[in-house]
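Only one protein chain is missing from this complex, and each of the others stays in its spot.
Then we have subunit A:
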Amino acid sequence: MAVSHCLSWAATAFTAVLLFSFGSVAASHIEDQAEQFFRSGHTNNWAVLVCTSRFWFNYRHVANTLSVYRSVKRLGIPDSHIVLMLADDMACNPRNPKPATVFSHKNMELNVYGDDVEVDYRSYEVTVENFLRVLTGRIPPSTPRSKRLLSDDRSNILIYMTGHGGNGFLKFQDSEEITNIELADAFEQMWQKRRYNELLFIIDTCQGASMYERFYSPNIMALASSQVGEDSLSHQPDPAIGVHLMDRYTFYVLEFLEEINPASQTNMNDLFQVCPKSLCVSTPGHRTDLFQRDPKNVLITDFFGSVRKVEITTETINLQQDSEIMETSYKEDQMGEELMEPLKYAEQLPVAQIIHQKPKLKDWHPPGGFILGLWALIIMVFFKTYGIKHMKFIF
């Protein structure tokens, strides 16, 4: 009788221990999940997709942008959160043998123009001024809502640019250029106005890496299709349409993105591996030093998709740890604010490095040899011409 009592007591104790441990494990599991929940810090996603070229022979730039648009929409970002800037003269160009289509694959496999493209800035509205106004939010009050980037400090923004570029600049529609310094300053304005949480900048042009060299605002990750001094090449011409359909880098990015669905856990390190030199001929580059999280913890869908974070649980979660996290992040912000003077621009151009200024001399030194020699020569010529005997007329 005592043995069975002991046994039952041991059993209950054992189950209690099990339950307790299980509970603790479960509790820590729930806390991990809660940890995951606040991992990235963003609550909404925006995308700004810009194609800076016009004319029929730049068909591939429009196809690039529309492919990214298509992927981004498929992964959940709605049109109201996408600002699409295109020259939009491809689909209805008289030279297009398949009107109202823009293909990205040879043999016309994939029509990226589709039925539901919403172009926000079309044709001659794609200018440097409009692009910068969209980014910084300095937009005239009459601008319709679809043309605004209404992001806040919890928005993750994807910015994709393609066109013709050079070392330090990107050409907009054959008439103007945007430099990498202007772009860096625009991003800094966005940071100071708290218009983004994290920014992913992708550029597919020749010498694309030069465009992200000058960034200095935090939380920016950048990818480019080629290094400085390299050209980004186009992928394949289509003999029926008669032009090149896509650029290589974006073609392979599109192939990569086609395998992403809203639930996938692929991270940024995989995106960095897309299009190695053997496929792309140019060397893609990336920059992550301004980004605070580790790229392997950053999901593709953090930027390319709009994933609602909904976790269904019947457990109760103690949020005090979270308030600790929030406190530490608040403290960091405060420290950051103390460090920053509110009305001063950061040092953008290292002027002293560019212009070698001589240090000012504190004490006076007699003039150097050259000046002395010149004056001596002048005085000698003066005396020779007029003769010393004439000096008496002066004095």
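Just so it is clear, a residue touches a chain if its C-beta (ideal position, glycine included) is under 8 Å from a C-beta of that chain, and two chains touch if they have at least 3 such contacts; residues count from 1.
Here is the rule we use: contacts and distances are computed from a predicted model.
J.: Going by UniProt, what is the name of the one chain that was not included in the view, given "Prolactin receptor", "GPI-anchor transamidase component GPAA1", "6-phosphofructo-2-kinase/fructose-2, 6-bisphosphatase 4 isoform X3" or "Cardiotrophin-1"?
T.: "GPI-anchor transamidase component GPAA1"
J.: Where the complex has a chain not shown, which of A:9, A:55 or A:124 is the residue touching it?
T.: Considering all chains, including the one not shown, the answer is A:55.
J.: Of A:45, A:67 or A:96, which sits in contact with the chain we cannot see?
T.: The one listed residue touching the chain not shown is A:96.
J.: Among A:242, A:276 or A:373, which one is in touch with the chain left out?
T.: Touches the omitted chain: A:242.
J.: Can you list, in ascending order, the subunit A residues touching the missing chain?
T.: Spelled out for subunit A, the touching residues are 55-57, 92-97, 99, 242-243.
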